[in-house]
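Just one protein chain is left out here, and the rest sit where they should.
Coming up: chain A.
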């Protein structure tokens, strides 16, 4: 990546389009943490982890100090490259047996999975996750 591209990346920043916004002075609510844990299947586990998250958000927020008025946001650092298109020919495949060996349990040529997504316990029903 050239120095000029790097500079552009800094200038465009997050703009006003980020998917995640913090409330108030940067403290993240319990609801947000639980929501994140369900979406991403991560386990924040402890107050320290949440504090780390808050610090990371504060760090990223500093990008907002950059004036991006009138600057087109960069969608991709690959924006000056061409998307490669492959021709409609079958070049690989026929490796079903090999791929099926990745799974502990198969039925004929199907992978076996549990009957559906196993829901996390509902809010309020779960035991506290305080590990560390």
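To be clear about the criterion, a contact is a pair of C-beta atoms (placed from the backbone, for glycine too) under 8 Å apart; a residue touches a chain by one contact, two chains touch by 3 or more; residues count from 1.
Here, contacts and distances are computed from a predicted model.
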Task: Would you kindly match the missing chain to its UniProt protein name, picking from "Glutamyl-tRNA(Gln) amidotransferase subunit B, mitochondrial", "Very-long-chain enoyl-CoA reductase", "Growth hormone receptor" or "Pyruvate dehydrogenase E1 component subunit beta"?
output: "Glutamyl-tRNA(Gln) amidotransferase subunit B, mitochondrial"
Message: I need the residue numbers on chain A that touch the omitted chain, in ascending order.
response: 19, 35, 39-41, 75-88, 96, 99, 107, 109-117
